[in-house]
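Written below as structure tokens is the structure these notes are about.
Of the protein chains in this complex, one is absent; all others appear in place.
Here is subunit A:
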Amino acid sequence: MAGLELKSLRKNYGGVEVIKGVDLSIEHGEFVVFVGPSGCGKSTLLRMIAGLEDITGGELRIGDRVVNHVEPRDRGIAMVFQSYALYPHMTVYDNVGFGLKLAKTPKDVRDKKIRDAARILQMEHLLDRKPSQLSGGQRQRVAIGRAIVRQPEVFLFDEPLSNLDAALRVDMRMELSKLHNDLGATMIYVTHDQVEAMTLADKIVVLNAGVVQQVGSPIELYKKPANLFVAGFIGSPKMNFIDVTVQSIDAGTVTIVGKDISPVAIPADASGISVGDTVTLGIRPHELSNASTGSIVGQVMLVERLGNETIVNIALPSGSSWLAVLDGDHRLAIGQSFALAFDANAGIIFDKTGKARHPAG
């Protein structure tokens, strides 16, 4: 049984602080995904948990032990690398059993564990091959097998699917999900792909510039992003943003107006916001629909017809462009005028600091 507890975890490279005090608690058996753009520190954070990077400050607990200065092999973790790190001179069998061999596990026990892992991952027929004789997906499987045989309490994955093609990635994603259910172990997974994060995670940790932006379930992050960064990062296509002015404030709603939008009352927490302030309105492309009485009117710039849905790129009078995803197939002419409507409950107001002002409750 091992959860993790990160308390004000910090990492400096020389004078540069790359992880700026991360607090996080991970329950046993949870699938946690660290997601963020390149250079946000997600891999560094994972490597700190693995013990491959020193911890500059703060405290890291795995289970009930503080492991800041514990060697990687004694942390009860296993890691799957982006490059898989399979030894080219060893067969799959030897690669999978390498850690057990180092730990001087008796040969028969080792053999059983290797074969068990191979069975779980359906790669028994590959055991005699060298890594160079395997496809990308098979290598991935071997790398996971190497982690499984160690029977770790925590699995760490560093962008394990990024070297695979799109179709294989979808398959492996499902297999990882299944593996998590079967093993019931804690898994921490790093990716920059928000679709991977949304589909795999019990809990997503969004990082930017070494700071945790939000921690929550995928749907929570999608529906109630904490700030502009999370709102823009989670969800595909990206959330639409527009700068607007506060026209009036009532109980539980803020009425906004802008160059591109006629007045709309959006449910929001108005504390600290005054009439006349500039705030940002965010609306997901899927929440927009075409209506002659829409509060936003623009010009169609580009149409992508996918059959089941239509993605429309609309230029607004102020010059900014928005995306709308409409259900079903729509035939639209480039340049035609296009009015957009949305349910006011779907709009999110972000204050000047970028913080989302979700209505109370």
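The working rule: a contact is a pair of C-beta atoms (placed from the backbone, for glycine too) under 8 Å apart; a residue touches a chain by one contact, two chains touch by 3 or more; residues count from 1.
Simple rule for what comes next: contacts and distances are computed from a predicted model.
Its UniProt record calls the unshown chain "Sugar ABC transporter permease", which is the correct pick from "WD40 repeat protein", "Polysulfide reductase", "Chemotaxis protein CheA" or "Sugar ABC transporter permease". Residue A:77 is the one among A:35, A:55 or A:77 that touches the chain missing from this view.
Contact with the chain that does not appear here is found for just one residue of A:52, A:257 or A:297, A:52. As for the chain not pictured, it touches subunit A at residues 50-52, 71-74, 77-79, 81-83, 85, 87-89, 98-99, 102-103, 130-133, 146, 150.
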